[in-house]
Structures are given as structure tokens and as C-alpha cells.
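As you look at this complex, bear in mind that one protein chain is not there, while each of the others sits in place.
By written order: A, B and C. Residues from 1 in each chain.
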Amino acid sequence: MAIRKPNSEKLKKYRLNEQEYGEICKLLKREPNDIEWALFSALWSEHCSYKSSKIHLKKFYNKNPRVLISEGENSGIIDLGQDEKISFKMESHNHPSFIEPYQGAATGVGGILRDIFTMGARPIMLANYLCFGEMGATKMKSLVQGVVSGISSYGNCVGVPTVTGATELHSSYDKNILVNALALGVFYPGDPIALSKAQGGKNLVVYVGAKTGRDGIHGASMASQSFDENSESSRPTVQIGDPFFEKLLIESCLEVICQNLVVAIQDMGAAGLTSSSFEMSSKGGVGLKLHLDQVPLRDSTLTPEDILLSESQERMLLICDPQKLKAIQNVFQKWSLDATVIGEVTETKDVELYWRGDLLTKINPDILVENAPRYERPFKEKKSQNLGLINFNIFSLQETLEDILKSDQGTSRKWIYQQYDQRVGGQTARNCDHTIGVVCLEHSKRALGLALGCRPYLMRMDTRIGALDSVFYPALNLSVKGFTPLAVTDCLNFGSPENPETMGDFVASVESMSEACRLLDTPVISGNVSFYNQTLDQDITPTPATGVVGIRENIKNIPEDFILKENLGIYLVYHHELTTGGALEELYKKSIHANKLKMDTNRVANWIQKIQNVSNHESVLGSKTVGKFGFLTTLIKMTTEVGVVIEKLPDFIKSQDDLFLERLYEVLYIVRNEKTFEEELYKNEIQFVRLGYSKKDTFEIFNNKLEKLDFKKLKEIYKESFNL
Amino acid sequence: MKIGLKILPRKEVLDSQGRTVQNSLNENGFRVSHCTIGKYIVLDVDAQNINEAREKIQKMAEFILYNPLIETYEIENQTYG
Amino acid sequence: MKIGLKILPRKEVLDSQGRTVQNSLNENGFRVSHCTIGKYIVLDVDAQNINEAREKIQKMAEFILYNPLIETYEIENQTYG
Partner (left out) sequence: MKKVGIVRFLGTNCDKDVALAVESVGGHAQYLWYQDQFDVKEYEAIVLPGGFSYGDYLRTGALAAIAPIMKSVWEANQKGIPILGICNGFQILCEAKMLPGVLMRNQKQRFIDELEELQIESTKSVWISNYQSKQKIKIPIAHGEGRYYAEEDDLKALQDQDLIVATYLDNPNGSVYDIAGIMNTQKNIVALMPHPERAMSDWMGSQDGRGFFQWL
């Protein structure tokens, strides 16, 4: 076999390297033709093939008896018992959102929704994890505005409530924002699970949804590249979304799945028709014959290559029995959508692509999907330093709190989430005003909770601690509301995998998250990797975002986030592993310190479980996990017109500085019937201190002398400071 | 000087609004073979002549009023109204 | 035959978007003394001549395309594009 060296321009255009080219020729036993170049470019991209991450993702703890699916499909599924199941997943749309924030973010929401309803699950919750640069950075305000209105317009229109989220701001995201969207869907009794495995010779391949246009061509390989100064000019490849169409697709697809009319179904996501068809064929071990000229087009000048790579939104591919075609078409027609036959399943094992009668390629899909490269890239774990805490010599509590609550990191995100419909569906029990999002499961009337994780300042402090926290912290947020954490999804946002230090962070993150998941018995059932989040060699903070889902038997009496009544006991409950001034130090522009950089993960996991028991005790009326600026700041956020009298500070508070340090981990409880609550704590061998009690219109601290805080002003500052 | 600026979705781009309105019109007995929906913006700017006004408006269009990724624009050649 | 239809807010109170855009233009160093934002709809209808086309479009406008409570409209006198 005489293989010519490819010209380097072609390699560059298709974003493949020489070794990969050699491998392609070996697998094909010939040189690729033009169409095949395009196919390999898309399917062997980092984005589609996970070539740098796959061997590490295998380390994730991902199975327990509840897990029905945790690999190989569009999204994972767990069984909740009582004939209810859920599917959820998180995905990034970072690069498109930086280029065109409104459409980029909107189509991110659309894409993750399709991954859920393709499985046959009805989407009932959305959440988003956003990282922006400093608000003063170039264009940052308009990026935030664009992203938020994109998410809001799409999510609101399709009618899925956005129940929680997180927004982090730091200069490392100035030129590479993160937009991660999470969707969760439910199967009620009798709802079938749909898979993407093509099957059955002579079955038809049916295309439904929007017509194919020029949008997003080469999107997958673009997402596998770092930004350079010219990214602005890569604009024409951004996809445009239509939430109205998506809503029709959700209803019609769920209807055909529910009526058992489809053999397999798959959304057209990254790399569009190429990845959907090749993956369906490869998973099913059957061939497909596709007539590209039958694909409905919005633009008649599209070439076969364009059609294969277009990332036009709101499109699905189905496999069905020819006998059921009419019934399928009727359903789609009812929803004012077209369903077009574009090919059939064959008994061979090859995908055959035709254009106006000519065979463009006949190729075994395994070559593109299963045999995609796998790299164990060199990695080097960086060692964190900065041991020992530093002094702030805080003088005024009021002023410090004002600084915190108006800072980029400390202020409320209400301006953002007020634009999201948080209650459509009529099942929302806790919305974005609260620590976790909660919806009621219609069938069993149980409460399903969702919390997002990953606090980038901890990642900047120490990768392993930060990654453990990205599972522990959201799990704790669920536990303090009496939920049992069940399973995890993740979205791993990192810089270039070709940089050994970045890869070191990646590996450390995966290992640490997996450890936390194993200890909590919360398997990772789905996820997404986004590499090349860097600009001009400047990496973002490693950001392994997570979504943790939990369940609680009763939808009623979930502990409140706020202090609603007077004369309730205020308790600080803790298990201290390490102490950091992280968030406050960054606020005052210093680097991050901690007293140690180790965690006894067994004990933390154990404590989180105990906290869940305590939180369901009848004496608990309110609870909140202590966040980044320590318990005083968290307590201020909990106040309403009712404030707090702190009678006694814990022994470990030795200076004013100590009031603003974060100790992993602490929880605040608002309690009636204090005696039985304390008994419950003793029984569970949990450390605590009673801080004081709630009182209307005042916030007082006895700290050697009596100090009064203007907490209403603080609340006002917190609410109003993030306002674009 | 008041000048009108038309902003329309680019031809290759999905115009779901236009498509939906077109369907709805046809369902109600009208006959429309195509419908595109965009924006019409009238701007009042200080200028000596039409060309100066149009230049100013072009700058604004390029700066913020239209999104080159999905739209095209056209500045009218006469004053509005 | 393609004809353009302009739809504009009837009075200033009904055009909060126009004012918002005007403010943001002025904040960014442009000088605009007034900004009105409406819609521009291009309809392709079957017709022998411009008048016939305009009549058809007028019917659609009156039927659904504009809301007389808040908007006014104007059908262009030449074909579009």
C-alpha cells in the first residue's frame, strides 16, 4: 500500500495530525477520499471522540444497583423505585457562547434537552453553571447579558423550569467563558426507554425536525481548538436555535417513543448527521444506507460534506419499521413537523453514503467511532503550596460584609435567574432563590433535588481539594435539606490536554471526584469534557462542574433557606477538615491560603450522611450550608425581616478575621424545640455550637462587646449589586 | 434627519418567525409563498445631507444594531416620513 | 412578487425598546435624537402588478399583521430586493 504524505494544508483544514492520518490509511487500507476526510475530521475530533479523556473517564465510579445506564448512550438513567426513573446530563457550550453569546447559550440548552428526551424522558428541570470573567473585562457585560437572555429565551419557551444554577466570576475566564447546561428528565410508570442502537435490516432511517442549513459546519472540530486572536472571524459556524420548534420536537418525539413506534432514536448534536448516523450504526452493529440528497435543506447550495457536518439545531434521526412510518408521520404532522425517509438499515456492517445516486463512501463505522484514537497524554500533577493562613486584621464587621456582599463573588445572582422561568410545569418546590432546586415527582409525590458543584477558588487553591469539594459540597447542600444524594453528572472544563500540567489537573480531578462519588455511593451517570478552554496559552481555572441529584420522601416541610420566625434557635453544626481564607483573599487580591491541604474523605462522607438524618428531624425549620465567606455572611443571607442575636461565638473564633474564614464544612440550622434537636446531634455524634436565636429587626453579636449590624442594608447591597 | 434602517435575517439562516407567520397566514386562507420578518428602525440623527446621515447610521448598525452572523441590513436612501 | 411592509409603534409611549436602544447608542458615543423600533416584513405573494400585491398585503395587515391599538403600518410602493 503506497501512502502518500498528505499535504499539510489539508491536515490543518481537517484538524488531523500526521500520525492520525497514517492510522486512517491503515484502517481503510487506502487513502481517504474527500468525504472521508471530513468524516474523520469530525468524528476523530476531541469533542466527538474524547480521545484525550476516555482512558481517565473509565476511572469514574459509575455503577450501583440503581444505575440503569451510565455509558454508551446520550444520557444516563437511574431508577428511583416506585416505577420512576430519571435521566440527566450536563454539557458545555463554551466556545459557541463566547463567539455569539445569545445563540451559543440558547443552543446549549436546546442540545442538552435533546440528549434527555431522546432517551424517552420528559425534561422537568434545567440548570446552568456559568463562569464569566471580571465584569470590567472587555465585552464581559454584553457576554453576560447575551448568555443569560439566550438561556432564558430558550428554556422559558420550551417550558422547562430552570431551578438552580451557579455563576462564578474570575479573571481566568476573561477570554474564555464557561456555559454549562444541565437538563433532567423523568420517566413515569410505563414510559419506555429509547436507545440509539440502529437495528433490523430494511428498517427505515427517518429525519425529523428542522431543515438542514449552513449553521455550525465544522463546529465539532472548532470546539476542539483553542481560541486565538481570530476567533471572531469563525463566526459563520455558530448555530441558531428555535425553542418553539424544540418544544414541538419534545412533544412529538415523546409521543412516538411512548407509542413504541421507533426502534432507535438519536439527536443530531455535535457533527450533526455524521455522528448521529455513524454512532447509531456502530452501536447497533448494522449498516446504514443514506441518501444525502433526500435530506431536507434550507439552502440548496449545500454540498454533501456540508450536509454531513451541519450542526443545524432541532433535528433528530429515527429508525423505524416501514409499517410504522405512516403512524410516525401522522404524529409529527399533528405537531406541524415533517418526517422524511433518508435511508435504510442494511445487513452489511457499513455505512453507505449516496449523493444523487452516486456512492460517496462505503465505510465501516467502527473505524470512525470505535477505532478513534485514544491518547494517554503525559501529565504532571502540580503541587499546591501556600500553607498557613494570613492576617487581614479586619476592623469593621459591617464594612467587611458590605465589601463581600457587593463584590463580584459575593453578590446575589438574582438579576440572572429572575429572567428564567423557574416554576413552569407547576412542580417547583424550591427555585433559584434557594440553595438547591426541587421539583415534585408527579407520580410518587416525592421531592427531587438538584445542586450544582465546583467552586473555582478552591480549584485554584488545590486541585484535589477543589475536585473533592465539587462533589461533597453539592451533596452536602442536598443533605442539609434532608435529601439523599443519588447520582452525579459532570462537565469537565479544562485547558489544553496537550499541556501536561493541565492534564495533571484533569487526572487529579477525575480521581478525586470519583473517590468522593464512591464514598457517597453517588455514581457518575453522564457527563461531558470540554478541553482547549484557553486563549493565547492562558488556561482557565480547571473547572470540573457537577450536578448532583437527590431524593427526599416528602415534598412537604423541606427546611427553609430563610429565617421566617422569631425566637428560633440558631446552630452552627460542623466537621472541620481544613480552613481557608480563599474567597476573602481573592476579594482583597491576594493568593489563596489554607491551614492544610488534605481531607479525610471517609469522615467527610460519613458526616454528610449524618447531616441528612439530622436535617429531617422535626425540630429543623431552616438550614443552609456555610459558603465561601464563612458563617456570618451566610447567616446574613438567611435573614428576612427577622434577624439574629448571636450570644456566643464558637471557641474556634479567636479574632474578627476568623469570622470570614471558610471551614470545610459547616452548616447553619434554624431550630424550634432546641432540646430534641441537641439530642439528635448528640445521638449522631455531631459537633455543634448554639449561636443564638432569631429576633425581628435586629442583628446583634456579643463579641466581647455588643455589636449591631445594619443587616437590612447588607441584604439590600446583596440583592442589588449585580445589576447590568 | 430621520432615516429608516431595515434589518432582515440572512437568507441562509433559519427564520422561524417568518415560517410560522407564513403557515398561519396560509391556514387562514391567504396565499403567501414566502415571509421574512425583520426589524425596521427609524433613527433621527443630525446631518447636513442624506449621505452623512447614512454614514452615521451605518456606523451604529455595524456597532450594535445588527448581528452580522444572522442578519443583513439596508439603510434607506431617502428620509423617513 | 415580494413587497415590504413596515410596522411601527403608534406613539412614543408604546416604544420602550426604541428608547432603550436610543439610550445605549448615546451612551456609546453616538448621537441620536430619536429612535423608533418596529418590524419589517417581506411577503411574497402572487400578483399581476404592484397594486394587486399591495391590496393583498393590506388585507393581511388588517387581518393579523398589525395591531391598530399600538401600531401603524405602511406598505412599500415598489417590489422588494
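Throughout what follows, a residue touches a chain if its C-beta (ideal position, glycine included) is under 8 Å from a C-beta of that chain, and two chains touch if they have at least 3 such contacts.
The model shown is predicted, which means the values in this text are computed figures rather than measured ones.
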Chains still shown that are in contact with the chain withheld from the display: A, B, C
Candidate in contact with the missing chain, chosen from A:429, A:461 or A:573: A:429
Sole contact to the chain not displayed, among A:15, A:175, A:197 or A:247: A:247
Listed residues A:392, A:420, A:571 or A:607, member touching the removed chain: A:420
Residues of subunit B (touch criterion as defined above) contacting the omitted chain: 16-17, 20-21, 24, 27-28, 37
In subunit A, positions touching the absent partner: 149, 152-153, 156-159, 242-245, 247-248, 335-336, 417-426, 428-429, 431, 440, 442, 555-556, 558
Positions on subunit C contacted by the hidden chain, ascending: 13-14, 16-17, 20, 63-65, 67, 69-70
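The working rule: only the chains that are shown with their structure count from here on.
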Centre-of-Cα separation between subunit C and subunit B, whole angstrom: 9
Chain centre separation in whole Å, for subunit C relative to subunit A (CA means): 42
Touching two or more other chains - residues of subunit A: none
Subunit C, residues touching no fewer than two other chains: none
Interface residues, subunit A side, partner subunit B - complex: 100, 103, 210, 213-215, 235-236, 238, 240, 242, 244-245, 298-299, 312-313, 336
Subunit C to subunit B touching residues, read off their complex: 2, 4, 6-8, 18, 21, 24-25, 28, 30-46, 56, 59-60, 63-65
Residues on subunit B engaged by subunit A in the complex (per definition of touch): 11-14, 16, 20, 23, 67-70
